[in-house]
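Missing here is one protein chain; the remaining ones are kept as they sit in the complex.
Take a look at chain A:
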Amino acid sequence: MSSRRSSRSRQSGSSRISDDQISDLVSKLQHLIPELRRRRSDKVSASKVLQETCNYIRNLHREVDDLSDRLSELLASTDDNSAEAAIIRSLLNY
């Protein structure tokens, strides 16, 4: 498999195809990331898009973490009869 990869990179034809694919994917990423979608200009460099993508994913991870924290607090009630516990459990189909 390794020899296949190095011989493929020497052929300009196939590397041009993947360059096009890459720039297409990068532009799709640009539209997906709120930070970059707001910018009207289309001229965001690939490097910037990828950097912002990393940051965006890390932010999403942090948000999931924070939401898990908050939910964990909400479910803290060990008293099954409390109204709060009942509300949360019904939201979660418990």
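As a convention for this text, contacts are C-beta pairs under 8 Å (C-beta built on N, C-alpha and C of every residue); 3 or more make two chains touch, one makes a residue touch a chain; residues count from 1.
FYI, contacts and distances are computed from a predicted model.
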Options "Nucleoporin Nup43", "1-aminocyclopropane-1-carboxylate synthase", "IBH1-like N-terminal domain-containing protein" or "Glutathione S-transferase": UniProt name of the undisplayed chain: "IBH1-like N-terminal domain-containing protein"
For chain A, the residues touching the chain missing from this view: 2, 5-6, 9, 18, 21-22, 25-26, 28-29, 31-33, 46-47, 50-51, 53-54, 56-58, 60-61, 63-65, 67-76, 78, 84, 87-88, 91-94
